[in-house]
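Inspection log for the structure reproduced underneath, given as C-alpha cells.
Apart from one protein chain that is not included, each protein chain of the complex appears where it belongs.
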Amino acid sequence: MKYRIRAGDIEHGGSASAKIKSELTRVGIDEFTARRAGIVSFEAEMNLIVYSDSGGTLSVRVEPDAVVVEARDKGPGIEDIDLAMTPGYSTAPEWATDLGFGAGMGLANIKKNSDGFEIESRIGEGTTIRCRLDRRENPRIDHQGGS
Amino acid sequence: MKLTEIVGQLSLDLFTPISDPGAAVTGGYSGDLLSHVLSSALPGNLWITIQHHANVVAVAQVTGLSAVLIVDGKRPNDGVREQARSSGVTLLGSTESAFEVAGRVRELLAAQR
Partner (left out) sequence: MRLDELAMTIEGETLVRGTRSDLQIEHAYAADLLSDVLSLAEGEDRTTLVTGMINPQVMRMAEILSIAAVIVVRGKLPPQSMVEYAQELGIPLLATRKTLFETCGLMFAHGVSPCQTKPVHDMRDHQ
C-alpha cells in the first residue's frame, strides 16, 4: 500500500492511516499489530502534513512475520533527531496546535509502537522513517476478552 | 471548597507553592485548548489539563483561575514553574488521567453542597 500525503492537508489527515488499518485487518493481520500499524501510520502521516516542505509518501508492506511502515519526505530534514524524538518537544506551527496536534509525542509514539525503528534525516534533503511491527500469531494475544 | 483541601484529599503534587491558601475553588474546568479556556473558564475555577508549557501560566493568570492541575504525570519544566511562581499562578500535578481527576474533583466539590 502506498499513499501520497500532501503538506498542509489537515482536512485529510489520518485518512490514509485509517485505510491502512482497515486493509491490514481485512488481509488477516492480527488486531494488535494492525492497530499499532495504524497508530504509527497516523503519527507519520500527521508529521508529513504538518512538517514536510512538499508532502511525502507513506507506504506499508506485509511480510510473513512483520508489517513494515515507511514514511519518506524530501525536506526540510530534522536538525537534531534525538531532540525531535524527545516526548514533549515540538516545533509545530500554531495552526496545527490550534487543532490539537503538535504536542510533541509523534516520533516517540511511533517508536513506542514499533518493534524495530529507524530514522534517517538530512537537512535540505529530507527524512525517512522505517518501522517494523512483528506480527502476533494469536489475534487476541495482547487483549483481554473483547467482543 | 478550599484549594488546600482538594490538594490534600487527592494527594496532588505541588509544582509551585499554593499562591493563595485561603482561595476557594469555584468549580472545575477540563480541557486542553487554550482559546477555549480563555472564553469559558470562570475565575476561581480549577483547570484540569495535560498542557504544561508556558502559555498555560499566562492563560491561568488572565482568567483568574485558582490553579492549574496537570494530569497524566506530566511535569512543567523549571522555566514554567518559575514563571508561575512569579505570576502568582499555582501549578499542581497528578499521575492520574484527566478523566479520573475530573471525576474525583467533581466528587469533592459536590460533597460540599
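Note that the chains are named A and B in the order they appear, and that numbering of residues resets to 1 at the start of each chain.
Methods note: contacts are C-beta pairs under 8 Å (C-beta built on N, C-alpha and C of every residue); 3 or more make two chains touch, one makes a residue touch a chain.
Note that this is a predicted model, so its numbers are computed, not measured.
J.: For the chain that's not shown, point to the residue among B:D13, B:E82 or B:E100 touching it.
T.: From the options B:D13, B:E82 or B:E100, the contact with the absent chain belongs to B:E100.
J.: With respect to the chain omitted from the figure, which of B:V7, B:I48 or B:L91 is a touching residue?
T.: B:I48
J.: Using the document's contact rule, name the residues of subunit B that touch the chain not shown here.
T.: On the side of subunit B, residues 27-33, 36, 40, 48, 50-52, 72-78, 96-100, 102-107, 110 touch the unshown chain.
J.: Tell me where the left-out chain touches subunit A, residue by residue.
T.: 10-15, 17-18, 21-22, 31, 35-36, 38-39, 42-43, 46, 86-89, 99-106, 108-109, 112-113, 143-144, 146-147
We take it that only the chains that are shown with their structure count from here on.
J.: Averaging over Cα atoms per chain, report the distance between subunit A and subunit B in Å.
T.: 33
J.: With touch defined as at the start, can you tell me which subunit B residues reach subunit A in the complex?
T.: These residues of subunit B touch subunit A: 32-33, 35, 50, 74.
J.: Mind listing the subunit A positions that touch subunit B in their complex?
T.: Interface residues on the subunit A side: 88, 98, 100, 103.
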